[in-house]
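What follows is one structure encoded as structure tokens, with my remarks underneath.
Missing here: one protein chain of the complex. Every other protein chain is in place.
Then we have subunit A:
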Amino acid sequence: MTYSPEVRERLETDAKEIIGRYPKARSALLPLLHLVQSEDGYVSDDGHEFCAEILGLSKAEVVGVSTFYTMYKRKPAGEYHVGVCINTLCAVMGGDQIWSELTEHMGIGADETTPDGKVSLERIECNAACDFAPVMTVNWEFFDNQTPASAKQLVDDLRDGANVLPTRGPKKLCSFKDASRILAGIPDDLAGDGPSAVGPSLEGLRIAKANGWEAPK
């Protein structure tokens, strides 16, 4: 199977714009892999071929790169790709329990997708949010300070199509494909949504203000 002419034309337009940002075309490979993932929900055979062709690389070279990086999926991710941080800090704070209760609740394990294609699961490493532990992500948006109950509710809501909102993110949760498009370097217009900072991010500032502490003038 190959992309239809319409899809191909659309991808080519985006790809050329992305390639144009870089002094050397090959630098666009990671963004282009995100781009084809935004088309298929994973990096498909067609996706690999497209990247190879447009950059003048062999397909083997492209596969060699895509398989190095965990964010490129080799089979379709769910519409909502859910991550549970299981690195030490989050694991200890409850991430391990969240993982075991969530997988039991959903009947799927790591890197698997529910039969309806809605939700896939991944054990993720430290996502630079340890002060919000235990941390989860959906389509790489932050869902901070989770519990086993909130985690199960979250995936149930995702499967039911209910409106769920990240704790530090936009007022709308985009799909895995849409997220991949942003990572390709083609952002949507939701950057202004959501808070600047919340909770732990503001703790030091709050204490400084309460005590009248400032940096030297």
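Following the convention adopted for this analysis, a residue touches a chain if its C-beta (ideal position, glycine included) is under 8 Å from a C-beta of that chain, and two chains touch if they have at least 3 such contacts; residues count from 1.
We take it that contacts and distances are computed from a predicted model.
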UniProt protein name of the chain not shown, from "NADH-quinone oxidoreductase subunit F", "Recombination protein RecR", "2-oxoisovalerate dehydrogenase subunit alpha" or "(2Fe-2S)-binding protein": "NADH-quinone oxidoreductase subunit F"
Residue among A:E9, A:D45, A:E104 or A:E125 touching the omitted chain: A:E125
Residues in subunit A touching the chain absent from view: 21-24, 26-31, 33-34, 55, 64-65, 68-72, 83, 86-89, 91-94, 96-97, 124-134, 137, 139-142, 145, 147, 166, 168-170, 179, 182-185, 187-188, 190-192, 194-197, 199-208, 211, 213-216
